[in-house]
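One structure is given below, represented as structure tokens, and several questions about it will come after.
Moving on to chain A:
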Amino acid sequence: MGIAFYLVSVLTVAGGLAAVLLKNTVHCALAVTTAFAGLALLFLQLDAQFAGFAQILVYIGAVAILVVFAILLTRGSETPKGGVFSKTWLAGLAVAAAIFAVLGWAVLQVAGSLPQQNAAPAVTVNQIGEALMGRYVLPLEIIALLLTAALIGAVIVAMHEKEGD
Partner candidate 1 sequence: MLGEGILKGLAETAKNFAGSFVSAERMITVQYPEERIAPMEAARVFPFLVYDSKHPEDSLDWEAGMRCVACQICEKECPPKCIYIEKSKDKKPDFVGKMQIYPARFDIDISVCMSCQICVEVCPFEAIKMDTQFELATDDRFGALLLDRKELAKSNEYYHHIHPTEAAEVDARLAAEKAKANAKVKAAADAAVAKAATQPAVPAAKPAEGNKQE
Partner candidate 2 sequence: MKTVEEIKTAIEAAVPGVGLTIIPNPGPSGQHSLLLAPEHAASVAKFLRDDAEFTLDFLSNVSGVDWPDKEIAEKVKVTRQVTKTVDGEEQSVEETVEEVRKHVQPGFLEVVYHLYSVAKKHGPVTLRMRTINRSDQVELPSLTPIWRSAEFQEREIFDLYGVVFVGHPDLRRLLMWDGFKDHPMRRDYVEPDDYEYEPTPHDSVLLKAKAHQAAVAGRESAQ
Partner candidate 3 sequence: MAVDENLKIELGKQGVFVTTVEELYNWGRRSSIWPMQFGLACCAIEMIATTMARYDLARFGAEVFRPSPRQADMMIISGTVTKKMAPQVVRLYNQMAEPKYVIAMGACAISGGPFKQGYNVLKGIDRYIPVDVHIPGCPPRPEALLQAFMTLQKKIDAQPLTGEGRPRHLDAEAQGEFPVPVEGEHDLEPASNKGVWTVPVVIR
Partner candidate 4 sequence: MIQTLDQIFVLLKHWLLNFLPAAWQPAVGVVLSVVCIIGVFPALFAFTTVLERKGIGRIQNRLGPNRVGPFGILQPIADGIKSLTKEDIVPLKADAAVHFLAPIVLVVAVFMGFAVLPMGRNMVLVDMDAGLLFYFAMGASTEVSVFMAGWSSRNKYSLLGAMRAVAQMISYEVALLLSSVVVVMMSGSLSLVKIVAAQNQYSWGLPHWYIFTPWGFAGALMFGIAATAETNRSPFDLPEGESELVAGYFTEYSGFKFALFFLGEYVAMFSIAGLGATLFLGGWSAPLAALQFIPSWMWFFGKLMVAMCVFIWMRGTLPRLRQDQLMNFAWKFVLPMCLLNLFVAGLWRFMGDGLLRWVICSAILILAYVGMGWGEMKRKHLGPRTYRYAE
């Protein structure tokens, strides 16, 4: 576990940092993709095979493409002249620190309350499916609604743009 975990963590964090620090937006997008890959590897390390591969499929296969298209949608993917930090970087940093604090606090709280145990036992896809169709059927439908809403929203935004011109 040890070495692999640290390697993957370094990869993930480096990808994330690069995404923030690189100047060229497309490079940032590719760095984010690397971070996604690192996350997927972390899932795999936790024996969450399905989640890990789904992460690759959805995040590298779709979200990364979405990000890239979004970047190309903006005029000029040319490297900006100025520095990578905007003027409000201090505020940004504060927000990030706050969120990190909240998350860390939550994680520590939960970690303290859970009994110490090894990684969860391997879950088969079949079990996921059964759980999904049984216990979590309502969330599933809500997700469907959410996805449909997202679809409709995106279409409306796009159509609005078209009409607006």
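Heads up, the rule we're going with is that a contact is a pair of C-beta atoms (placed from the backbone, for glycine too) under 8 Å apart; a residue touches a chain by one contact, two chains touch by 3 or more; residues count from 1.
How were these candidates chosen? In short, all candidates are chains of the complex that A comes from, given by their letters.
Predicted model only: the values in this text are computed from it and were never measured.
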Of all the listed options 1, 2, 3 or 4, chain A is touched in this complex by number 4
What residues of chain A sit close enough to touch candidate 4 in their complex?
24, 26-27, 30, 33, 40, 49-50, 53-54, 56-57, 60-62, 64-65, 68-69, 72, 122, 124-126
